[in-house]
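Here the complex is missing a single protein chain, while all its other protein chains stay put.
Residue numbering begins at 1 within each chain, and the chains themselves are lettered A and B in the order written.
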Amino acid sequence: MKFSVLVNEGPYQHQASDSAYQFTKAALEKGHEIFRVFFYHDGVNNGTRLTVPPQDDRNIVNRWSELSKQYNLDLVVCIAAAQRRGILDVNEAKRQGKDSNNLADGFRISGLGQLIEAGIQAERMVVFGD
Amino acid sequence: MSEGVTKKFMYLNRKAPYGTIYALESLEVVLIGAAFEQEVNLVFIDDGVYQLKGNQNTSVNSGIGVKDFSKTYRALEDYDIDKLYVDKDSMTARGLTEGDFIVPVQVMDSAQLAELMQQQDVILSF
Partner (left out) sequence: MLHTVNKSPFERVSLDSCLRFAKPKDAILLYEDGVYGALAGTRFESTMTEALKKFRIYVMVPDVEARGMKVDRVMAGIQPVDYAGFVGLVEENCPVQAWL
């Protein structure tokens, strides 16, 4: 079955991203297709590669990146929400005249239309948030 | 991309405005959803009913210093979004009446809204 996932909270502050990850992983391991994981609101903060969590804790950002690599998972960060919160890829950083970018491997930045499309294409939409 | 597919989308708002950004960013999704020509059902439950309160008085330069986005609800009809539903119990529990709202809405009881919920393909909750 084809699922889409919406993550509305950032890493560490709320359990939402952890739960979304565990759900997504379990779905993939059961042989389901995850059409897309869309990160919105503070959820866009899951996509910064500059996080440095303590070594004895999970690395939420890397965990998503690795899952993306393993399953060719589409991780999309909302551009409008990302711009508000300082999450930029190389092109956006250039376009906005910023001196740096911070998008992690496996994530891409795109518009809200990708969330609607995720709802249209998938048979189920599951929301994780606060 | 997704031509010809029309799904029923419900946007379920349960948070008050300004205290958190959910109301504003939810509205941004609603406008995009309409552009994709999907069926849009906008529902306000719990503190979400406060989003629709008229006379919100703030701007970037005055009051709390935050943009008043409530006027966007008035623009919804330009996007052919006319299915705005308010949960009656949430409204009355908060001392509000239909006259408090910035736009016309349909007030429904929980049984009607529950039925509407069951008919959806996608529920995006904020």
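Quick notes
The rule is short, and it goes like this: a residue touches a chain if its C-beta (ideal position, glycine included) is under 8 Å from a C-beta of that chain, and two chains touch if they have at least 3 such contacts.
Keep in mind the model is a prediction, meaning the values are calculated, not measured.
Within the complete assembly, A:25 is the residue of A:25, A:49, A:63 or A:108 that touches the hidden chain. Which of B:56, B:70 or B:125 touches the hidden chain is settled by the complete complex: it is B:125.
Contacts to the hidden chain, counted on chain B, fall at residues 10, 12, 14, 45-46, 89, 110, 113-115, 117-118, 120-123, 125-126. Interface residues of chain A facing the missing partner chain: 1, 3, 8, 15-16, 19, 22-23, 25-27, 29-30, 32, 123-130.
In the analysis below, only the chains that are shown with their structure count from here on.
Chain centres here are Cα means. That of chain A falls 25 Å from that of chain B. Listing the residues of chain B that touch chain A in their complex gives 1-2, 5, 7, 9, 21-22, 25, 28-29, 32-33, 35-36, 38, 121-126. Those residues of chain A whose C-beta lies close enough to touch chain B in the complex are 6, 8, 40-41, 80-81, 111-113, 115-117, 119-121, 125, 127, 129.
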